[in-house]
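For this depiction, one protein chain was excluded, whereas all remaining protein chains were kept in their positions.
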Amino acid sequence: MPDILSHGQYDTVYNFLSLVIASQLFTALFLLISLPRILPRYRQAITVAIIVCGIAAYHYFRIFDSFKEAFVTTSVGGTGDYTQAVGTGFNEGYRYVDWFLTVPLLLVELIAVLALARKVQSGLLMRLVPAAALMIALGYPGEISGENSLRIIFGLLSMIPFAYILYILFVQLSKSLTSQPASVRTTLSRLRYLLVISWIVYPIAYVLPLFNAGGGDAWVSKQVGYSVADIVAKAVYALIIFSVAKAKSYEDSS
Amino acid sequence: MPDILSHGQYDTVYNFLSLVIASQLFTALFLLISLPRILPRYRQAITVAIIVCGIAAYHYFRIFDSFKEAFVTTSVGGTGDYTQAVGTGFNEGYRYVDWFLTVPLLLVELIAVLALARKVQSGLLMRLVPAAALMIALGYPGEISGENSLRIIFGLLSMIPFAYILYILFVQLSKSLTSQPASVRTTLSRLRYLLVISWIVYPIAYVLPLFNAGGGDAWVSKQVGYSVADIVAKAVYALIIFSVAKAKSYEDSS
Amino acid sequence: MPDILSHGQYDTVYNFLSLVIASQLFTALFLLISLPRILPRYRQAITVAIIVCGIAAYHYFRIFDSFKEAFVTTSVGGTGDYTQAVGTGFNEGYRYVDWFLTVPLLLVELIAVLALARKVQSGLLMRLVPAAALMIALGYPGEISGENSLRIIFGLLSMIPFAYILYILFVQLSKSLTSQPASVRTTLSRLRYLLVISWIVYPIAYVLPLFNAGGGDAWVSKQVGYSVADIVAKAVYALIIFSVAKAKSYEDSS
Amino acid sequence: MPDILSHGQYDTVYNFLSLVIASQLFTALFLLISLPRILPRYRQAITVAIIVCGIAAYHYFRIFDSFKEAFVTTSVGGTGDYTQAVGTGFNEGYRYVDWFLTVPLLLVELIAVLALARKVQSGLLMRLVPAAALMIALGYPGEISGENSLRIIFGLLSMIPFAYILYILFVQLSKSLTSQPASVRTTLSRLRYLLVISWIVYPIAYVLPLFNAGGGDAWVSKQVGYSVADIVAKAVYALIIFSVAKAKSYEDSS
Partner (left out) sequence: MPDILSHGQYDTVYNFLSLVIASQLFTALFLLISLPRILPRYRQAITVAIIVCGIAAYHYFRIFDSFKEAFVTTSVGGTGDYTQAVGTGFNEGYRYVDWFLTVPLLLVELIAVLALARKVQSGLLMRLVPAAALMIALGYPGEISGENSLRIIFGLLSMIPFAYILYILFVQLSKSLTSQPASVRTTLSRLRYLLVISWIVYPIAYVLPLFNAGGGDAWVSKQVGYSVADIVAKAVYALIIFSVAKAKSYEDSS
């Protein structure tokens, strides 16, 4: 963590964290209000999306408050430099707590909107959910450890379930895509790419400290990167899932 | 930002910020409670209106708190002058975060209430939404920069998507108006004027600092101007959209 | 504003402000929960009542906090005298912000429950709503001015729309009462008196400072008077409107 | 009020106050979620029950915060004695504000669940509601007065409406019980006893100070007694009313 942040850096992180709160909270509310417009068979997917965005909003409220307390300035109008506060620090642990709950749920969301046969569905979930939980749990000790060797080992271990998830999503799931209505097949196929592109941000941010990419700017970029990735991987993702569910609802009932 | 605010100036900003909170929050709640009275095909528009007013309420809560902390007085009963606090400042960045989310949504709201053919609708949105996001994103570096030249350059760049949005709304959209029921055509046509008049406030406030219109009074006017424009461009606008949706619901079901 | 309040005076204002919060908030919730029991054609009136009580609850939360911070004591157990705090004051401005939003809405509420012909209804609203907004806006400069002459002039100006509202309510509206079902005619007629009696409290409180009715007791009475008048003019009024809407719903559907 | 509380005494009051918050808040939520399962004709009773428990939750939030601020310790880990804080005190006034709103409503709740003929119902309410409000209003000056004589006089005056309420409930209402379905008659009859037993706690707590039953333990017992009585008289009472409403709903629709 940087010892010092310029006013501009402080405000950038501050405003991005607030942007994430607003995005997640109001995506959740939008989906909640729109839920009755979705056919019952797709509501499970949207309900999970609401919960995911809600959990993220909760954690970003906490992260925002933690950041606000952790960096302080003695300048008039807050226009000077910000240093680490006495008695409290920025708690990055919230991110792993959040992922531990939301990453498995993001996969549930995807599987649920496909509305596959009960057997296929539970087969996929039985593999994706534990893999996702394991991936996050293995990353945690590497993240909090100060030593590079541990960071590398746990990072590599965590890559195994990550690779497995990608394998399932691309090889196994693609078979199921053929059974989806034509109107949503392209969207669903693209959704997997959006998922990969936004998820890949997290392991990249994880390895950055290895290259000693320290200093305020690198740290600020990491916070901004996480913020944008979280908006894409949860809120934008949820809105696409919603549009798929709406299209399928429309098709099924006509 | 002014170094000093009189008690009257402080209270004026304070009360206007609180007025915006109440207006946005309770417009959102009013629309939420009234939603079931709207036909499903117009609910998307009202749902977006609820989200826009909700997001604005969220940001004004933050702006209000930021203002309250940023200016302080040592007078008994708070009746003396207010100066900038040590350790914190008034965060104008919230406004751009807010606009980035809400300005595109305001256009979605308008298009949604027209309930045009799916193709036409997505054609309009594909052009309006990115233009709106670009307009705000281009204004931001100009706003936070201390230099006049940058403010001018980014302001001019931001005017391009702004002009484009107005062109679409007046030239392209006016064709669609003819397909609207007679009962709402006038309202919808007027709504575009309300939109232009309230939106024009923002670039005007943006250029004011160029004329060195500094001092407490100019700053207070700017805050009051933003507050009134935000109420008109979001809450009043939402209520008009709602009345259009209600009139169309009535007509469609009779 | 008094420089000093006894413990008893402080607690009286404190408890009355809290009483208003509870009354407005839970009247709003009661109406919200009961809304489905009302026929759609009267729901607009009840929705407006919910919003009015909600806005009042919001403002009283602020007023309560403002009061709590504005008067402080150094006595153990808070049993001594309370004096004005350093750095903050009691913000009476919230009241005018509140009235500016709620007084027009109270008239909308009344007109809406009558469910008159669309033309008559909008004719009445076109006159009542601007008059109410004007009445409050004209009172504001008089209230915040320290000079008696300004207080008198603006007070008199504000009386003009006030008189106009009363004229419309008693002369014009009474004609419409004959078209109401017998079961609610008396209630509605009495409601106008309740409205007048509770509304008259506000101009009376406005002129009190002219008679130099200063000191803690006068001020405490004013706060208590406002509190009781706000409960009657919003919460009790809303419950009567609700009982009218329920009676009419019952009659219409039988 | 005691000058000093031991750690155990402080924690006892603290935990009981929190217990009341949880009980009232979640009873209200339980009833709110369960409301659609009740026939429309009994929903008024349950809606009032929700409001009563909601109002109580609101006041206990305030009482809890007031208590937390009013007693402080300088010991490490908070394990020492607690003394009255400088600048604030424990506000018992909230209780009377609460009773003034909820005690009349508790009687409305009871009458509403009986679903008597409209005439009989309004006849009973016209007598019970003002009596309840009067009972609380008369107790207040006695409670806040420091003098025993005033406490006795107002206590006796308050006993008159109290006795009147009990008379109505036992003599008048018992006639109405015969018209209730057999399945709920016993429950309703017992409910009156639960009401009396829990209500009697309040006048007893009122007279205790006369016997100089001072000191921390007496005060702690009073707080615990109030807490338990409030849970029984509002939350448990509401759940019994709910079970009556459910049984009657079941019977009416079969």
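Here are some notes:
Each chain gets a letter, A, B, C and D, in the order it is written, and its residues are counted from 1.
Simple rule for what comes next: contacts are C-beta pairs under 8 Å (C-beta built on N, C-alpha and C of every residue); 3 or more make two chains touch, one makes a residue touch a chain.
Keep in mind the model is a prediction, meaning the values are calculated, not measured.
Among the displayed chains, contact with the absent chain in the complete complex occurs for A, D. Considering the full assembly, A:R62 is the residue among A:R62, A:R127 or A:R185 that touches the omitted chain. The chain that is not drawn here is touched, among residues D:S75, D:S122, D:N148 or D:T186, by D:S75. Residue-level contact of subunit D with the missing chain is found at 8, 11, 14-15, 18-19, 21-23, 25-26, 29-30, 33-34, 37, 72-79. Looking at subunit A, the residues touching the absent chain are 1, 32, 35, 40, 43-44, 47-48, 50-51, 54-55, 58-59, 62, 70, 84-91, 93-94, 96-98, 100-101, 144.
In the analysis below, only the chains that are shown with their structure count from here on.
Between the CA-based centres of subunit A and subunit D the separation comes to 47 Å, rounded to the whole angstrom.
Averaged C-alpha coordinates give centres for subunit A and subunit B that are 29 Å from one another. Chain contacts: subunit D has no residue touching two or more partner chains.
Chain pairs that touch, as defined above: A-B, B-C, C-D.
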